[in-house]
Structures are given as structure tokens and as C-alpha cells.
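Below is one structure. I have some questions about it.
Excluded from the complex is one protein chain; the other protein chains are retained at their positions.
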Amino acid sequence: MKRLPFRGDVLSRIAMFVLGIMVLASLLPLVVTSLDPTETVGPRLSSPSGEWWFGTDNLGRSILARVLEGIRTTLLISLAAVIVSTILAIIIAIVATLSRGVVDQLVVRAADIFFAFPAVLLAILVSTIVGSGSQAAILAIIFITLPLMVRAIRAASLGVADRDFITSSWVGGASTVRLAVVHILPNIAGVVVVQATYAASIAMLTEGALSFLGFGVQAPTASLGSLVQEGNLYLTIAPWFTLIPGAVLALAILSVNLLGDGLRDRLDPRAARSLT
Amino acid sequence: MSLARFLVVRLAGAIVTLLVVSMVVFAAIHNVPGGYEDVVLGPLATPELRAQTAEKYGLDQPIPVQYVKWLSAVVHGDLGTSMTSKTSVSSELARRIPATLELVLLALAFSLLAGVPLGIAAGLSSDSRFSRATSRLAGSLTMSIPDFVLGATLVYLFSVNSWWLRVGSYVGITEDLVGNIRSMVLPAFTLGLFGVAVIMRTQRDAIRGVLTQTFITAAVARGDAPRTIIRRNVIRNSSIPLVTIVAVLIGAFISGSVIVESLFSIPGIGVFFLNSVRNRDYAVVQAAVLLSATVFVVANMVADALYAVLDPRVGSTSAARGQK
Partner (left out) sequence: MKVRTGRRLLARTALAATLLLAACGGSDSNSSTSTPGSVGDSSSTGPASTAVPVAGGTLITAEAQDTAEMDPAISTFDMSWRLQAFVYETLVTTNAQSELLPGIAESWEQPSDTSFVFTLRPGVTFSNGRALTADDVVGSLQRIIDPNTGSYWAPQMGPIDKITAVDATTVQVDLTAPYAPFLASLANISAAILPMTELTDGSFDPTTQMLGSGPFMLKEHLADQQWTFERNPNYWREGFPLLDGVEVRVVPDDATRVAALRDGSIDIGYFGSPDAPALLDGVADVDVTVQRSSDMYWLQLNSVGPDSPFADVRVRQAVAYALDRDAIITNALAGNGEATGVASAGLPGACAADGLPTYTRDVEKAKALLAEAGVTDLKFEIIVPPYLSTFSPIAQVIQQNLGDAGIEVTISSPEFGTYLQSVYIDQPATFEGVVDYFAGYLDPAMVMQFLAPARNPVTAGFLTESPELTAAIDAAAVPGSADERAAAVAAACVAAADFANVIPIATKNSTVAVRTDRVNGTVADFDAYDIYLRGIETFSIVKD
């Protein structure tokens, strides 16, 4: 049997385990028909019980089924956004590193400009323009995480590029693409993985905030953020409706953050966490 | 590069940043479907009335022309007129700034008062696996609870129980100080908890970094008392990175204030922005974004300048620091 990752790092292991359970559970509604997130199964706003573990919502739907769908939506949106953001960030950072000069300065300035937008304001503007929904959430997350990732990856690839062996390959006439793929990419992989993990936690926060304000995914699709928002109306009479999805979201973000720390300790020990 | 030159370059960069931000927002908000005239006149107005209103506010002109007009007015200190309230945007902003400012400052104070001691303790504490794991868990947890989840939980707890603190009854600081405190503690806590974790981490890492420096080793070798070393060398030197992080936190808090203000019904800039986006009140959206971006950019500039003053090496190596 292959050795478990994160030896000696109990928290990261637990985090990985929790995330694994969440991913598997979120797939359940796809195979278990009784977990239909859109079906009315009982009286509205019933408290958690043996029949409905997480209670029912304002339309009498099972909150368990809604939460599982919510995990899937939130994770998918975050994953899609982070993948796009990571790829873009790698390309931009490496181009900036290799071309230096004006291009590099432009990249830095552009990152500054996007960074100057408060994240939630930026997300709302994006959502207003493209219309509320998952695409808006994905796009907003990309806009928010891209400058953070470009900065971190650029700094790392600059460090790599300054090392002797790159300079000598360059002098030796290696093509730019080859230089990027063979020399720089492997050397910044650790930073990329760590930053992408942190970006995922920012993504989940952003999706949640957008949906909570009503600019994110739209009913009847559930995301963890939209469930918190839906339940908020019934906070005092059906607290479970808001607090359960809220706790699940916090747990998911916590796990991703712990995983990010664990990865950082393994892959990129000197880096500090970049911030929203 | 001299300090003065450094500051001039930063200032120019800041101005360019703000210009581009304003351009992006301007283009964005004017391309959203459903114009101001639709929102304010409602569904039943005649096309003529719509056209008339659009003309009155110059909305019929090309967007670049509108932008230039807006910009030249802004340069002269005129942020325009809120189309919904028909009053000047500056006065509407001025009315809401105190609430947001108080919220952000309280959150910042809370972050520092709780985060710095915790960070120092964590940085100086024995490096056992258990203590590392607990502080990491606590730090990550406070960083991972979304503000709207934390806020909703507090609204729930404090609305079903008659505890002293209030949710949803904002009282201005000038009206009634005690009432103000009762209404602001929970929002500030909600907004600031994330900052506690951030400050704590920064302070801890900074202390760890300082502890490995040669001047500490030298002081230890000299036989200075540990308390003196910690007070004179460790804490002072480790506080430099806090300056930068506070600037970043201010940006994060402005962002978070949108959510916290709506949750706790605080009439500040965040809610104003939200409603103005919904009402297509262009002048307000532009002004609110510009204001937030300015505060953020200025905070960063001040941090840079302070950093340069506190740490003489910066003048020459600022570029190597990256932009943060």
C-alpha cells in the first residue's frame, strides 16, 4: 500500500479525509433518488429528525439533499474558476518573467489595479454585467484570484529564472517555450499547487458571499452560499436551515486551508500565505 | 533610489491605478442592461419620458464622452448627483462614511488587540507539535468562517435571546454612545475575526523570522536578559510586516463591510453601493468604488512609506519586495 501523504501532519490528513467525504457525499444525490434536492418531501421548515437529518426547508425539501447538492455546486464552481485562474496565472507569470521590462511592469500594474478593487465590490460588478448565475460566480472568482496568483507565481518564477542554470540555457540558445516548460515550470510547481489551494478557499468564500447577496447561483440550484441566504429569512424559526449549510461551508473552507498549509510546509516552506 | 523619488513613483502608480479602476467601472456599469431611466421611471413611463430623463442626465451621450465629463467634474471635487435621491453624491457618501469608518476601525482595533498578543505568544511559545497544531487550527478556523455565516449565527443568537448587544438597530455614535456600542460590537466582531487570524499569523511568522537573525544570536551571546531581547529586539523588529498587513486588511474589511452592513442593517457605504448597483445609480456606484479603491491605494502607499521609514533597506530594494 502506498504511504499516506502528509506523514506526521495529522491536521492535513484529517482535512484531506473530510474533503474526500464531502466530495463522495456530494455525488450521492446523483445515484440515490431519494436525495432529490428539488423534491418536496415533507412539511416545510421541519426540524432535523430521523426522517430528515438536516430538517426541511421553506418548500419542504430535504436540507440534507440540498446541502449535498450545494457542496457539489460550490466545489465545481470553485474548481472550474481555480483551474482557469491557475492556467492563466502560469502563462502570464512566465511570459512576464521571460520578457521582463515593459511587459513585466504592465503585468504587475494590471495586477495592482485589480487588487485595488475590494473583492466583493468587484464580484458584484462582474455579476451585474454578465447576469447572476454560476458563470458570474466563476468569472468573479477568476478576477479576484488571478492577481493574487500572478503575483505569487511571478515572484517564484523570477527567482527560478535568476538562477544560473536558466541563464546558461538561455545563453545556450534554448527556445523560450522550452525554457518555460522544461526549466521554469517544474521549479515553480510547488508554489503553483500551494497558491491554487489557497485560491480554492478564496473561491469558496467568494462564491458564498456572492450567492449570499443574491448575485450568485440562482434557485432552485443550491450552493452552500445560496442555502445560507435562503435560510436567513427563517433564521429565528428554523435556524438549522442557515446554520447547517453555513457550518458545512466553513468546514470545507477550513479543510482546504489546512490542506494548503500542509502542502506549503511540504512544497514551498518559505512562502507565506497570500491574502485576499 | 531616494525616499522622495520612491514616494513620487508610488504616487504616480496610484493615480494610474485609480484612473483605470474608474474607467473599468464606468464602462462596466453603463453596459448593464436596464438603464437608470427604466429603474426610476418604472415600467409605465412613455418612451418620450424615458428619452427626456436620459437626456437630462446625459445618458444619451457616448460612454467615453460621459466618462470625460464625469472625470473632469470629479477633478473639480464634484462627484455628481445621486439619480435616485436627487442629492449630491458627496453628501450622501459623507452621511454614510462615519458608520463604515467606525465599523472598519473597530474591526481593525479588534484584529490588532487580539491578533498581536496571540501572535507574539505563538511566536515565542515552545515549538511542540501540539501547540503548533492547535494554533494552526485556531488560526485557520477563524480565517475559514465566512463573515456571512458568522454574522448570521450571531444575528440568530442575539435575536432569540435578549442579551445586551443589539442586532439590527443601528444607532449613530453622535446620537447615543452606549447605544452605538451596543449596535456595533457584533458587526465589528464579525468583520474583524478574520483579521485576528491574519495578524496572528503575520506576527508569529515575523517573530520566528527575527529569532533566527544574527543580531538576536549576538544579543543572546552578549548575555542580555531574554525579556530585554524580546522587548527591545524581537517585538520591535517583528512589527514591521504588520504595517503592510494592516493596509491589506483595510481593503479586506471594506470588502467585507458590504456583507456585514447588510446583515446588521448598518447604513454605511457597503449597503449604499449594493442598493445603487440595483438602482443603476451610476454616479453613486462610480463614487463608491472610487472611494474604496482610493482608501485601499492610499493605505498601501502609507504602508510603503512607513515601511521605507522603519526599514532603511527598502529605499533600494523595494522592487524586490514584490508589490506588497
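Order of writing sets the labels: A and B. Residues in every chain begin at 1.
Here is the rule we go by: contacts are C-beta pairs under 8 Å (C-beta built on N, C-alpha and C of every residue); 3 or more make two chains touch, one makes a residue touch a chain.
Predicted model only: the values in this text are computed from it and were never measured.
Listed residues A:Ser46, A:Thr97 or A:Thr128: the one in touch with the omitted chain is A:Thr128. Residue A:Asn232 is the one among A:Ser46, A:Thr73 or A:Asn232 that touches the chain not shown. Counting over the whole complex, chain A has residues 38-40, 44-45, 58-60, 128, 131-133, 214, 218-220, 232-237 touching the chain that is not drawn. Contacts to the hidden chain, counted on chain B, fall at residues 32-36, 38-46, 48-50, 82, 84-87, 92, 95, 155-156, 158-159, 162, 166-169, 171, 262-265, 267, 271-272, 275, 277-280.
The working rule: only the chains that are shown with their structure count from here on.
The distance from the centre of chain A to the centre of chain B, with each centre set as the mean of the Cα atoms, comes to 22 Å. Against chain A, in their complex, chain B makes its touches with residues 13, 16-18, 20-21, 24-25, 28-29, 31-32, 133, 136-137, 140-141, 143-149, 152-153, 155-156, 159-160, 198, 201-202, 205, 245, 248, 251-252, 254-256, 258-259, 262, 273-274, 277, 285, 288-289, 292-293, 296-297, 322-324.
On the side of chain A, the complex with chain B involves touching residues 10-11, 108-109, 111-113, 115-121, 124-125, 128-129, 151, 155, 201, 205, 208-209, 212-213, 225, 228-229, 232, 235-236, 239, 242-243, 246-247, 249-250, 253-254, 257-258, 261, 272-273, 275-276.
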